[in-house]
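One protein chain omitted, others in place.
Presenting chain A:
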Amino acid sequence: MSPEWQAVWLTLKLAGITTLLLMIIGTPIAWWLARTRHWLRQPVFAVVALPLVLPPTVLGFYLLMMLGPDGFIGQLTERLGIGTLPFTFEGLVLASIIYSLPFTVQPLQNAFASLNERMLEAAATLRASPWDSFFTIAVPLARPGFLTAAVLTFAHTIGEFGVVLMIGGNIPGETRVLSVAIYDHVEALEYSQAHWLAGGMLLFAFLVLVGLHTINGRLAGGVVK
């Protein structure tokens, strides 16, 4: 595989795995944030939103510290025999999960918050347990939110640069994702290769947004008034 395609494949793999894991992690967080009145709600909301406002290098720096051999997560992973995570693909996945968390949680939280409480109450009076009504009522009704969350998370992870550079470096086939590859080409003054990759990403981003808008419009038309 050429280095370019290797970078494309690695990027897609990273974004795919991150999106999948974030849907699993983000859904309960979003559900809790949308429905709780606990005093921890605001602090948790702020923590989840932090990656939106922090410079990616700051986030990457702290992750590097935590995951490194002197950080508490690094010591934990070493004791578990996994070794340290910086400069590995797994480390990138972990960093991406934190970096893209708000892009999963916020659309889901909005979707859950706009659910009509009456629907869940009706389901309960029809003998559906909370889990049952979550999967048969809440999830289908929040489907546009899930789609938005998944697409934004995927696209945002693909565009990640600062965090990758801090924590992943530039190891071909392991951590050298598209954005880093473009940076490399520009550094080496290989503008034509940079053009191909950058143009491809631009087109990809555009298509994703158009597709998302179209599908969500259709879902909204079919599901809710």
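We adopt the following convention: a contact is a pair of C-beta atoms (placed from the backbone, for glycine too) under 8 Å apart; a residue touches a chain by one contact, two chains touch by 3 or more; residues count from 1.
By definition in this document, contacts and distances are computed from a predicted model.
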Hidden chain of the complex, named as in its UniProt record, picked from "(Fe-S)-binding protein", "Molybdate ABC transporter ATPase", "Diguanylate cyclase (GGDEF) domain-containing protein" or "Raffinose/stachyose/melibiose transport system permease protein": "Molybdate ABC transporter ATPase"
Contacting the left-out chain in the complete assembly, out of A:S2, A:S129 or A:S192: A:S129
Sole contact to the chain not displayed, among A:I137, A:A150, A:L165 or A:L197: A:I137
Chain A, residues in touch with the chain not shown (by the definition above): 118-119, 121-130, 132-133, 136-137, 140-141, 223-225
